[in-house]
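All protein chains but one are shown in place.
The chains carry the letters A, B and C, assigned in the order they are written, with residues numbered from 1 in each.
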Amino acid sequence: MMKGLLEYMGTEPGRLHFSWISSAESTKFVEVANTVAEEVKALGPAKHFIKEKAEVA
Amino acid sequence: MTSVIIAKSKLNDFLASLKSGYQVLGPVRQGDMIAFGPVNKAEDLALPYSNTRLSIKSVFFPQSERMFGYSLDKEDADAGIIKETPKEYPNRVVLGLRPCDAKAVTLVDVNMDNPQFQDPWWVKRRETTTLIGLGCEHPCSTCFCTSMGSGPFDETGLDVLLTELPDAYLAKSLTPKGDQLLKQAKGTDAASPANEKTAAEIKTKAEQTLPQLDTAKLKDKNMMELFNARFWERVQFACINCGACTFLCPTCWCFDIQDEVSKKAGDRIRNWDSCMFPLFTLHGTGHNPRDHKVQRVRQRFMHKLKYYIDKYGDGPACVGCGRCVQACPVNIDIRNVITLMNEYQTSAGTKA
Amino acid sequence: MGNPYLPYPVRIDEIITETEDKNLKTFKFVFLNPADEQAFKYEPGQFAELSIAGKGEIPIGIASSPTETGFLKFTVNKVGLVTSHLHNMSVGDVMGVRGPLGNWYPLKELEGKNIVIVGGGFAFTTLRSTIVYLLQPENRSRFGDITVIYGARTPGMLLYKDELAAWEQRSDIHMHITVDRADDPTWKYNVGFVPAITEQKAPSAENAVAIVCGPPIMIKFTQPVLEKVGFTPDTIIMSLEMRMKCGIGICGRCNLGTEYVCKDGPVFTLAQLNNLPKEY
Partner (left out) sequence: MLEYVGKIRDIARRLLSENKVDVVIGFRQGTIPMMSEPAVVSRPEDVDELYWDYNCGINLTNYLTKRTDRIGVVAKGCDSRNIVTHIVENQIKREQLYIIGVPCHGMIDRSRILAALDGQEPTAVVVNDTEIVVTGPGFERKFNRQEYLQNNCATCIHRNPVVYDELVAEKVEEQKLDDRYADVKKIEAMSPDEKWAFFDKILAPCLRCYACRNACPLCYCPTCFVDESRPQWLGKSIDPTDVRTFHFLRAYHCAGRCTDCGACERACPVNIPVRLLTKKLNMDVEDLYGFEPGMVPDVRPPLDVYRPDDPGGFIK
């Protein structure tokens, strides 16, 4: 639901991932981490929900 | 002081000449609302209009404003030292604000620019801004300016007052600043006595449409008895303690100061705050002197309608613009509260 | 025109842990620019905003006395965001001080009178400033008797223990130090709450003024005792605490009716407070 709302507001799908990995599932962890990294890299640097300096007067 | 005529057909000439010396702001359309924004040509102005949703105050006192900046980089010799943020203060004109807003600015001046302390940002912006007001030929039904010491053609705080005539605006300068502006402006013609007469009639007619609320007795009430009055319980019930009334109010000036850090640098920022919020008075210890809604609602009205009057011998700190009446989500109507306060029987005397 | 929101840069020169719970520390600051010290002219009872870049500001009573030069002292209780950060700072760190702010104890007008100082807990800070000021040789002669009643929860929670001990030895000041309870068998002073000790010692109200500063509960119970021994509302002087931001009467949050605690206070007589909303 949170992912849904974030994407609804304009965050790119692929920016946020959820996974359930047991501490014993080392291969799964590597796989998921690689997939996440690839997908996020493909999207390029994030431009949303990043605040460098408050945009105020 | 001079009066000139600006023909509606020459409004663009007038604006063009203003733009050579000033940034021009005025009521412009922003979505469903009218707000103060940059004006480049006459067509940008959302005229005729009743009033802007938000008051003039943000022109002098932005909702969020960077006060200071600092470095937190340990390598930096000045790390931790708080420094002024450089700011520009171009000459500006606000064209077409309503007289109640200008009156409100003078009421806030008393707080921001007092003999002991001067708020530098407010003072600087006040100095570099010229206010050209537009009289209200058709006040709203929620307006009660004439009851609050202002009026649809009130000149207080304005440098120039415009009165809309059928094909022109009669512009009357009220201060040396306004005088200078009109002298340098193009698109103006001499005003005739007939123009002045028409304007005077429009003014009288507009004033007659406004309701009269009695506020005369407020200053003689005993502050503590008014504070302890039972009617506050009834007034406060509906309040949801949002900040709509205070943020839209032209005379509400309260603010909060916050530090924000990003990486190795930070800013000290001030933001509008509201006496409606519990956090406004919450002590670090958890104690809150205004913990209950009734205390916060009472504070807002007492501040405007009693404390201000007693403290400065002026006021009330309300100009009757009606914004809070229009915007309160639960219809708490300051006009009723004024009457409750004004009619409440207290023993004589403000202070014992 | 100076910017009244801009703090003076200062360096932390010394940090003293005052109490056994380590929640109270005294910070000694020196100004980075000597000219700022000249500009910072203050009176006992005034406060300043301690200003930490990245965290914010916090109003704290000035614990040093104007008769002490070259530094400012503040005793700070660890409560919120800013004070917790301050407690973690070290000697040599740079921060800001903004002030002096507010009014002060009207000591000039009290010359020739007997002074009764009643304090509790960590609110003793501006009272310390006052005592040091009064005991200064050229000032001492201008005042009558000086009586101090100061209490804390336990002996270990008393502030300025060395100074208290020194004042105890003097004949020109009557010290009544008390604690709520003392497990320490060597404790040689009073045991009991401040209001009770005040009643017991019953300082004379004759030609006297009481300066009271402490937690609300202490003030609540001390006030009737003082009135019982003859102090009138205009001879009881109190200092208030409030949430503050600007410290100069502009930001609007600390008012009691018409009065801003930061600018018109924090020092009020009980007579004044009796005519203001009790929103403190």
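Here is the rule we go by: contacts are C-beta pairs under 8 Å (C-beta built on N, C-alpha and C of every residue); 3 or more make two chains touch, one makes a residue touch a chain.
Values in this document were obtained by computation on a predicted structure and should not be read as measured data.
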>> So there's a chain missing from this view; which of the remaining chains does it actually touch?
In response: A, B, C
> Of B:Asn12, B:Thr175, B:Thr198 or B:Gln326, which sits in contact with the chain we cannot see?
Replying inline: B:Gln326
> Which subunit B residues touch the hidden chain?
Replying inline: 30-33, 35, 48-50, 53-54, 63-64, 138, 140-142, 237-238, 240-244, 246-248, 256, 258, 260, 269, 271-272, 274, 277-279, 325-327, 329-333, 335-336
> For subunit A, which residues reach the chain that was dropped from this view?
Replying inline: 1-13, 17-20, 32, 35, 48-51, 54-56
>> Residue by residue, what part of subunit C touches the chain that was omitted?
In response: 80-81
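Assume only the chains that are shown with their structure count from here on.
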> So which one's got more C-beta contacts, A-B or B-C?
Replying inline: B-C
>> How many angstrom lie between the centres of subunit A and subunit C, each centre taken as the mean Cα position?
In response: 53
> Whole-Å distance, subunit A centre to subunit B centre, using C-alpha means?
Replying inline: 45
> Which residues, counting only subunit A, touch subunit B once they are in their complex?
Replying inline: 51-54, 56-57
>> Show me the residue ranges of subunit B that touch subunit C in the complex, using the header's touch definition.
In response: 67-68, 70, 72, 79-84, 111-112, 114, 116-120, 123, 223-224, 227, 253-259, 261, 266, 268, 270, 273, 275, 280-285, 287, 289-290, 295, 299, 302-303, 307, 310-311, 351-352
> Mind pulling up the subunit C residues that touch subunit B in the complex?
Replying inline: 1, 3-7, 9, 32, 51-58, 79-80, 83, 93-96, 216, 241-243, 245-246, 248-255, 257-258, 263, 274-277, 279-280
